[in-house]
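One protein chain is absent from this view; the other protein chains keep their places.
Order of writing sets the labels: A, B, C and D. Residues in every chain begin at 1.
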Amino acid sequence: MPEFHVAGWIDAFVDWLLLSYGALFDGISAGILALLLRIQAGLEWLPWWAAVAITILAAYSLTRRPGLSLILGSLLVMVVALGLWPLAVETLAVVIASVVLALLLGIPVGVLMAESRWANAALQPVLDAMQTMPSFVYLIPAMMLFGLGKVPAVLATLIYSTPPVIRLTNLGIRQVSPEVQEAALAYGATRWQLLKEVRLPLAMPSILAGVNQTTMMALSMVVIASMIGARGVGEEVLLAINRIDVGRGFEAGLAIVALAIVMDRLTQAFARRWETPGVP
Amino acid sequence: MPEFHVAGWIDAFVDWLLLSYGALFDGISAGILALLLRIQAGLEWLPWWAAVAITILAAYSLTRRPGLSLILGSLLVMVVALGLWPLAVETLAVVIASVVLALLLGIPVGVLMAESRWANAALQPVLDAMQTMPSFVYLIPAMMLFGLGKVPAVLATLIYSTPPVIRLTNLGIRQVSPEVQEAALAYGATRWQLLKEVRLPLAMPSILAGVNQTTMMALSMVVIASMIGARGVGEEVLLAINRIDVGRGFEAGLAIVALAIVMDRLTQAFARRWETPGVP
Amino acid sequence: MTTPAIRVSHLWKLFGPERILRTCDRPETFPEALKAGAVAAVRDLSFTVAPGEIFVVMGLSGSGKSTLIRSLLRLIEPTWGRVEVGGVDVTALDGPGLTHFRRTKVAMIFQHYGLLPHKTVLENVAFGLKLRGVPPAERRAKALEVLARVGLKGWEEKLPSALSGGMQQRVGIARALATDADILLMDEPFSGLDPLIRTDMQNELLRLQAEMRKTILFVTHDLREAVRLGDRMAVMRSGSFVQVGTPDEILAHPANEYVARFVHAQDLPGRKKQTQREKVVS
Amino acid sequence: MTTPAIRVSHLWKLFGPERILRTCDRPETFPEALKAGAVAAVRDLSFTVAPGEIFVVMGLSGSGKSTLIRSLLRLIEPTWGRVEVGGVDVTALDGPGLTHFRRTKVAMIFQHYGLLPHKTVLENVAFGLKLRGVPPAERRAKALEVLARVGLKGWEEKLPSALSGGMQQRVGIARALATDADILLMDEPFSGLDPLIRTDMQNELLRLQAEMRKTILFVTHDLREAVRLGDRMAVMRSGSFVQVGTPDEILAHPANEYVARFVHAQDLPGRKKQTQREKVVS
Partner (left out) sequence: QEPIVFADASWESIQFHNRVAGFIVEHGYGRPVDYIFGDTLPLLHGLVRGDIDAYMEVWIDNIREAVEQALESGRVLNLGSNFPDAPQGWYVPTYMVEGDPERGIEPMMPDVRSVTDLAKYWELFRDPENPSKGRFYNCPPGWVCSDINRAKLKAYGLDEVFTAFSPGSQAALNATIAAAYRRGQPWFGYYWEPTWVIGQYDMTLLEEPPYTDECWATDYGCAYPFSKVLILVNADLPEKDPEVYAFLSRYETELEHTNRALAFLNETQGSMEATAVWFLREYPEVWRAWVDEETARRVEAALEAHGA
């Protein structure tokens, strides 16, 4: 079969972007960076014990489960004990920014996909591509456009971790019983009220699973983020790998897992707060 | 705060494993490898046009949707046209083996988590760790045990991609209406019958979302697999990345996305075959 | 005569495979669709309900009563025909118009309750008011009042899943009463209730009716209930009305063998509807 | 006297927050739990049903009828007490024993149908047989036969969601009849049915009864139905039986004001149960 390539066009396109809009991308990059540095400064300003205390209090006030709250707190203490707190703070800044953006973008898009058959069909392959296109493929041009560091890291994390919450919001809404929706409509619910009062609350278990997966996937990008200069715990992993230091890599990995669990449980508790079905 | 490290123990543990169970790991490795080589030999024996034809036919006989079937076929043709078919075959062998193993392991574990509160609580953090522990951390020791190549690649892919199907099977089963389950129990359904006749079919939309996520995540490991000698399309990505050859990387990425879409739609169609709820 | 509260003209609703329904746009095409396998749940139905009237629909199960009642609110889109409710041409309404109509003109009670499982009993009852934008304190007061009327005082903070079937039914009734709509569509509202509560609820309905002259479309399987409540009643079969008239007429002169069998399946303790109603109202 | 088909002794079922229920293991602790906020859906209930008897339970909604019927199959675990069904001590059964018992001894009809939404009508009806391992052809034949009996011929391949409420109810009835169990537990089986079908189903039940002498625990809100079907009946209130006896006894000598109000809420067209039944059976 004769071969056919698109590489030339892609290259030309990236070059064109780079030369024509370099300044624009520098501007965008500066904007995102400012946000990120603010989050990071806030986190850095906090001493570690204050962060632990806040986590425990937040977990308790959201879930009323003292056991869980203490476990979350002690996971953070473990990160501190491993000497990785300063790095963890840098990682957290990137991950928090990404997860917040992913949820803000993902839930509405998921709703859209549930409402519109057209959007569903059109976005499905886009989501597939976002999840499977190897990050570095788009990171190379992204790094050229945005420079190295935290900005392309947020971008890559966002691209990779948004699909699950979109997909599961979509699924959850589609599973809401038509009978209950009919009753709400009969009492004059608008599309928006139907969504807010019935569909989203009843889809909550599924949406929460999406939030969980998004958080997990955001944290699974920590090493890649460090590979493009975002620093953080991922750098420790890279260092350990390059030095064949299994134990050290494992410690850094543990810290990432700890951050993942803490972030996940807190986001879940927070989202659950909004409203969940009474039926188990 | 005084630091506390586990690195030493980990190192010692890996060494101990290596010395005591080397033969065992060689055995496991040989088993997986045999399976893999069989899949790969099968795929290589098939000319590309036969693979395209089989895909189209399978898709059509499973879904009865001619449009979809043709799209899937033409995605494979695209891979061929990009000149990546021989590499794609190697990638597919690893991914297919991983996804099959992930589903065979994941669905029962998901069921277990839905049935037992204890298993649920105990496995939750394990799943978190599987998803967020950076692959390289466990790949280095895994390579010491299993050698270079496709076996540790399958292992890493398995670890990373199994959690979604576990979690979504668990979620789906928990969401099955208690009324319907009660009715089945009243007629003397055993635990197993309840599962097979009621819970799994009614959880199917959620399980399918899990299958989708597992497939996606397996394909997102293709590049890592190539880093440890599994060959395949990931190689092309890595080469392109090192040369900052955006177009070439993008082509390889496209091929991966195409494989992802084809695999996902086929697995979904196949799983849907089993049984799905009649209610939309 | 005043304009009727409900006027239905030539209403059709077909169910069946998408493939067949796609070609159904005029009544002339319907016989063909029916032959091809579609089901006519409502078949060329025309009738009017006067303001303040209680119009009872009876009929075999599967005869299209729920479908009819749903069509009046366009919860299912009629295949053909025209529906006017409260002077509004429902079939011509656009989205916002339909929402406004559903919020203000009608309230519905569902055969299967249709409660929101994630909201408490109180929130369920106040739901119609919330949609309409009534302030929280006011809707709470209203909901508490109606809940007391249906005998569910003390259950306000429970979730529907902790209630028995009959109690859930009463929550559905309370939700409809709370909206103060002029027109009530009631799909077997009392069938899960025990006789004491059922009589209470019937009395309550008659009292309401005497006070506020609502218009009520009422589906039931219980002939006693139909006779007791209905100003007029219709007997439905396979999507059409076989006979329409006052209960007395129908009992005295069944239009055909089917109606006769239908009304005699439940023999009745005398036909003293008028006097009974007077007793309750006084 | 032969051993009773159903014997319930001192049955209790409390609902409420986990926190309170944890400490409830003996009847002595129950009053305290009730004070703390638990609800006794079934309260120290004892009764027997003789083989071949139709025992009707009536009562206010929320009085515990569904809870009682569920407890007999241990679909909900009783808090206290002993249940024997068909000579088997149900409360003492282990897992496999319970499964065997449910498959062979009893069949249940649910107030809310409890159909499997992903299976066709036919598969739903054959479900009990499938669980028991009956071969496909045989269970198909049986299911088709029972479906015809409940008037659902032609609907075999539809999904429950395409059926009206009453039709779904009949699928539930067919499923129970298909199992040929000796003991039937029926939770308001006929309440969503129209009068014609309802009478048909009652006749069918009486015919079955005359032929096969099944034991039936029957919950209904319809006094006529209770009188027509019941050999004995019980009036339930807040988890206890207020009165148990033959319908005639209860109608003639209500034990208290409550029962009197209850049975008189629906005045009855003469008390000719015995004769009616004979007519049907003959």
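In this section, contacts are C-beta pairs under 8 Å (C-beta built on N, C-alpha and C of every residue); 3 or more make two chains touch, one makes a residue touch a chain.
For clarity, every value in this text was computed on a predicted model and none was experimentally measured.
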{"item": "Which displayed chains the unshown chain touches", "value": "A, B"}
{"item": "Identified contact with the non-displayed chain, of A:V6, A:L35, A:L105 or A:L238", "value": "A:L238"}
{"item": "Contacting the left-out chain in the complete assembly, out of A:G73, A:G149, A:G188 or A:P205", "value": "A:G149"}
{"item": "Absent-chain interface as seen on chain A, which is shown", "value": "15, 18-19, 22, 29-30, 33, 37, 136, 139-140, 143-145, 147-150, 226-231, 234-235, 238-245"}
{"item": "Residues of chain B (touch criterion as defined above) contacting the omitted chain", "value": "139-140, 143-144, 147-149, 226-229, 231, 235, 238-239, 241-244"}
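To be clear about the criterion, only the chains that are shown with their structure count from here on.
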{"item": "Intersection of contact partners for chain C and chain D", "value": "none"}
{"item": "Shortest chain-hopping distance from chain A out to chain B", "value": "1"}
{"item": "Inter-chain centre distance, chain A versus chain C - centres from mean C-alpha coordinates, in Å", "value": "48"}
{"item": "Whole-Å gap separating chain B and chain C, where each centre is the average of the chain's CA atoms", "value": "52"}
{"item": "Multi-partner residues of chain B (at least 2 other chains)", "value": "279"}
{"item": "Multi-partner residues of chain C (at least 2 other chains)", "value": "112"}
{"item": "Of chain C, residues touching chain D in the complex", "value": "15, 58-63, 65-66, 111-112, 162-167, 169-170, 188, 191-199, 221-224, 261-263, 265-269"}
{"item": "Chain A residues touching chain B - in the complex, by the definition given at the top", "value": "1-11, 14, 48, 77, 80-83, 125, 128-129, 131-134, 136-138, 140-141, 160, 163-164, 167-168, 171, 174-175, 178, 205-206, 209, 212-213, 216-217, 219-220, 222-223, 234, 237, 240-241, 244-254, 256-257, 260-261, 264, 279-280"}
{"item": "Interface residues, chain B side, partner chain D - complex", "value": "179-180, 182-191, 193, 197-198, 201-202, 275-279"}
